[in-house]
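A single protein chain has been omitted from the complex, and every remaining protein chain is retained in its original position.
Order as written gives the chain letters A, B and C; numbering starts at 1 within each chain.
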Amino acid sequence: MTRPVTKTLEIPVADGERNPYSLKMGPQHPATHGVLRVDLELDGETILKCTPHVGYLHRGFDKIAENRTYAQTLILTDRLDYIGAMANNVGYCVAVEQLLGFSVPERAKYIRTMVCEMSRICSHLLWLATHALDIGAMTVFLYCFREREILLDLFEELCGARLTFSYPRIGGVRQDVTRKFIDELQRVIHLFPGRIEEYETLIDTNRIWLKRTVGIGKLSGDKALALGLTGPCLRGSGVDYDIRKHRPYDAYDQMDFEVPLGSDGDIYARYRCRMEELRQSLRILQQCVDMLPPGPVLDKDAPDLVMPLHKNTKGGEADSTSYGTGIIKFMEEQGIYPAGDIYVSTEAPKGELGFYFISDGSARAYRMHIRSPSFIHISALPTIAQGELIADLIANIGSLDVVIGECDR
Amino acid sequence: MFTQIFFCYCAVMIIGTGLLAITMRNPVHSVLMVLVLFFHMAGLYLTLQAEFLAAVQIIVYAGAILVLYLFVLFLVSLREEVLIERYVDSAWIGRIFAGGLAVALIGILPTFILGEKGNWPLARVQEVTHTKAMGQEMYTTFILPFEIAGLILLVAVIGGLVLAKRNAADPALQTDEREIQK
Amino acid sequence: MESMEIAGRLQAQFPDQVLDICSFHGQVGVLIQRQQVVDMLRWLRDTPGMQMNHLMDLCGVDNAKKDEPTLQRFEVVYNLYSVPERHSLRIRAQIPEEDPCIDSISSLWAGADWHERECFDLMGISFNGHENMKRILLPEDWQGHPLRKEYPLKGREEWSGMEELLHKVETLQQFGFNDAQNQDNEKT
Partner (left out) sequence: MMQVLILFIQILVLFAIVMLHVAYATYFERKIIGHMQVRMGPMRVGYHGLLQPIADGIKSFFKEDIIPEQADKAAFRAAPIICLVAMMTSLAVLPFAKGWVLADINIGLLFIFAMSSLASYGVILAGWASNSKFTFLGGMRSMAQVISYEIAMGLSLVGVMMLSGTLNLTEIVEAQGTSFTGMYIFPQILAFFVFCIAMLAETNRVPFDLPEAETELVSGYCTEYSGMRYAIFFMAEYIGMMVMAAIGTICFLGGWNGPFVIPFFPPFWLILKIYVFMFFFIWIRATLPRYRYDQLMELGWKLLIPLALANIVLTGIIKAFTS
């Protein structure tokens, strides 16, 4: 005769190795930087298996782009990496210009380089803020936001927007920089080195910070390259691959700057790389300000890529489609749009942001594919995180610097 | 008067929670009952002017040992009901045994007598505090048994370490194997 | 090395696989057949002088609306780059409509894993030898592959998961849940 001796509440515990403790982190979790879900299989706190799930923010940019003109698609790129949106805009414009064969005035090139580096600083500051918060250092978070605020104010002075800019245009930029902008930028360039030192004083020599970052999330250069990592994550592993140097676009070939390289490929190396990049960005900004040539900011030969209006301003019913198509038809007849395919990538703050276009001679992209760094970086997460602890996973997600908007597109 | 009431309360609670601890079906609840039991044990020590023992009872038993029990409970999966064969088939045999034991215990009770007063009458303990009194006795009169007990515990600790070390090595091996299988 | 030269050497190495070489704005694309894609990419990656060790991009293309009759229905495009040699090449593997599959290159580049899953998810090209050929961006029970040209811009129907959710909301409303929120929504 038998009888049950215990009847218990379901206790969530690991049942030996047959049934590891599974934990679903996200999509609502403070440290997954948006709507990333990571399914974990744990042995105690050690990660046996880590499976990231993305797609919660999928908006189908590729498909939308096939049904809009090139100029219309520009505003979608703001919504990729919304932390440094300007870099996406520039990346897109550079790609479309190469596809359609437009030239860009010198002044616009310098302005674009400038805003690119500003958005890199913006992005890296936010990265540092959240990364430090992930590891538990709260104060750095607010210090970084204080500085980011200054840059956002600058962007507002430049184009009126603080987050989604759509400032660059195909063939230049929308409008010229103001005197005030340049003065303010000059001030920022002088202010920032001290501020960067401030962050470093807080965390760089901190025993706990070093314990949490040195030797964690290690990746060798070859492995990082095979995983497709780019940007600071790749350079932290010692691979010298910076698109600004390898395939210069805009005014980067005129700039004198260094590409900071790490060697260990751990979280600390990536952190050091980004901190150095902040300094190099300031250097580039200074050069841009000094060398800014006079001239127009939008190419004269560039077609007037007016966005189709929703409402006819002259009154009467809106006929946006016919108005839009009218222009497009006209331009198609002009033969501005060559047929062919092209892959152009730029060095966005997070890594290599590539646009692959196929044009069939119409005003709309036949196919657009965005190679977003965050997507690839998240896919590398299982390799990095396996065998480490939960706390390290958080640090790793932070150090890979992912933005879900860019990952899911 | 107050002491008697307090003693009665503690005694009743000890018996009650003891019974609950072995009858409750949820092991975590059982452990909690044991926690309450330890509390009242500490109360009993207080009635004997043994405040040091009372505090140690809570710190060591409640604060450390029971927590370890909980640890084990959490780590061992109890998701499935554990089925244990009855040791004795009929319930009545067990009840008769239990009743007999109870009668024997109660029968023995009157033969208990108070021990000798010895070197530490109540007044003296109160004067130098229980902690000092115990320390004095333990490190002079009973130093040899105390050290022997310490040695045995040390052996146990080292034994535990060795066992844990070996067990810790195993899962690592297993995960490696699993990786290889993949 | 010039991209054209690499393409030429690739053609010499795999003469029956390379269909065509085309160039546009200085970028060279090599049209190939799908059979030996893994070998070809491995050759490009490992040959000294080529060392195309960085897979920049991998995506699927639907040629249904292109009026180039020589092309097959689908393509998988590999954009390769050599970090040490600084040259790039594009490989376009042709895939017929009736059997949309190609060998996976995730053994060459671990990073191709998600690219291929994305391609499968949105374009419906499956990759042989891929360990985890599942949808990645869309829900697992999604019907169809949105990036195919015949897929409408607005979906044919609501996703079943969404309908379930709407149904749930309706049931909850019967019990007085969510009322306040709805009123707010109506106001705005």
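Assume a contact is a pair of C-beta atoms (placed from the backbone, for glycine too) under 8 Å apart; a residue touches a chain by one contact, two chains touch by 3 or more.
These numbers come from a predicted model, not from an experiment.
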Interface partners of the hidden chain - shown chains only, full complex considered: A, B
Of A:181, A:209, A:337 or A:375, the one touching the omitted chain in the full complex: A:209
Contact partner of the left-out chain, one of A:101, A:136 or A:295: A:136
Missing-partner contacts on subunit A, residue numbers: 9-13, 21, 23-24, 29-31, 45, 132-139, 141-143, 146, 202-203, 206, 208-209, 211-212, 389-392, 394
Residues in subunit B touching the chain absent from view: 26, 28-29, 32, 35, 51-52, 54-56, 58-59, 62-64, 67-68, 70-71, 74, 129-131
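The rule we apply is simple: only the chains that are shown with their structure count from here on.
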Chain centre separation in whole Å, for subunit B relative to subunit A (CA means): 60
Centroid spacing, where centroids are CA-atom means, of subunit B and subunit C in whole angstrom: 65
Of all residues in subunit A, the ones touching two or more other chains: none
Touching residues (chain side subunit A, partner subunit C) in the complex: 54-55, 58, 60, 62-63, 67, 98-99, 101, 222-223, 225-229, 239-241, 246, 338, 340-343, 345, 352, 354, 356, 358, 360, 366-367, 369, 371, 375-376, 378-380, 383, 408-409
Touch list for subunit C against partner subunit A, complex: 22, 24-25, 27, 29, 53-57, 59, 61-62, 65-66, 77, 79, 83, 86, 88, 90, 108-115, 118, 122, 135-139, 146-147, 151, 153
